[in-house]
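Shown here: the complex without one of its protein chains, the others still in place.
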């Protein structure tokens, strides 16, 4: 529906890809946190998160992403974010979040390639 | 924008085709009335109105359509409406409006063909 | 109606440009109540028609306020649309509702109340001269 959040997880070349559809806010972010936690608990440290179909993300959504990124970073991993919507990018810019352990990519191709480079053999 | 109304008029085989995009309500319907009036004043009596991209129409929007249909009917003409959205169709159904001088069609092809049949040579 | 805590309230100037704002808000409320897409559309129409009536008929060209209150309940959404305008004779109007005036110049079909009654599960109208009108309706979850 208009305010819903849908999350899909699949794997490509051993990299979990989280595709998010909808709006991430104070109401929906727990679903994202849950998803990331279960992926991390399974041992993945390189995670790709596709935000191409995210129409809206707020500070709590960024917080959930940053939390996940911190957790995998502690284990030597990274979170790669796919994001091409100017409005969503702007949020990352204003937050100053797109640094060390969380990188933005314009397409899934590039994000997965980058993640695979970091993947321990 | 989210609540806007855009109206485009073109002609195909002497039939004016009015394409409407957006929401028709108490705020936007005057634009529709204006458009229909100017077409009718130019002498057209068979008018095709495409509502495929209308996300929302209310009783004032229906009123504007019915008014236009009444005016061309007085001159022996018809209004053919293209409408495939169930929600919009429902509005026509509940209103009991889709009768004599105002007919619904599932595609522009069929609406134009029907209008041409009625067109005086 | 119920405790203030479970009420979402929107009030707008009785001006045609803001009726669409109420539609957006109600679609949000209805979607949070897990109504289906079709039910959400029905609610948008009912609320829209009630607000449009208040904008058109309540204040005789002056600007007043139209207030929409939504009460999400276990198995339904209750909505109340209120103005403090002219009021009208409900019995008289309902008797002729749906019957279009064939030669009326204004693009009005007398359809507003018919839509509300057809699309909602229950409707109640209270109106008093110069005190205003409150229309209450409910939509049940299927």
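All chains are identified by letter, namely A, B and C, in their written order; residue positions are counted from 1 within each chain.
Note that contacts are C-beta pairs under 8 Å (C-beta built on N, C-alpha and C of every residue); 3 or more make two chains touch, one makes a residue touch a chain.
These numbers were taken from a predicted model, which means no experiment stands behind them.
Across the complete structure, the visible chains that the omitted chain touches are A, B, C. Only one residue from C:18, C:35 or C:137 touches the chain missing from this view: C:18.
Residues of subunit B in touch with the missing chain: 1-4. Against the chain not displayed here, subunit C makes contact via residues 4-13, 17-18, 20-21, 23-25, 27-29, 32, 63, 65. Across the interface with the omitted chain, subunit A contributes residues 2-3, 23, 25-27, 29, 33, 56, 58-60, 62-64, 66-67, 86-87, 90-91, 94-97.
Note that only the chains that are shown with their structure count from here on.
If you sketch which chains touch which, the chains link end to end in a single open path, with no loop closing it. Computed from the mean C-alpha positions, the centre of subunit A lies at a distance of 42 Å from the centre of subunit C.
Between subunit B and subunit C, the centres computed from C-alpha atoms are 26 Å apart.
For subunit C, the set of residues that touch two or more other chains is empty. None of the residues of subunit A touches two or more other chains.
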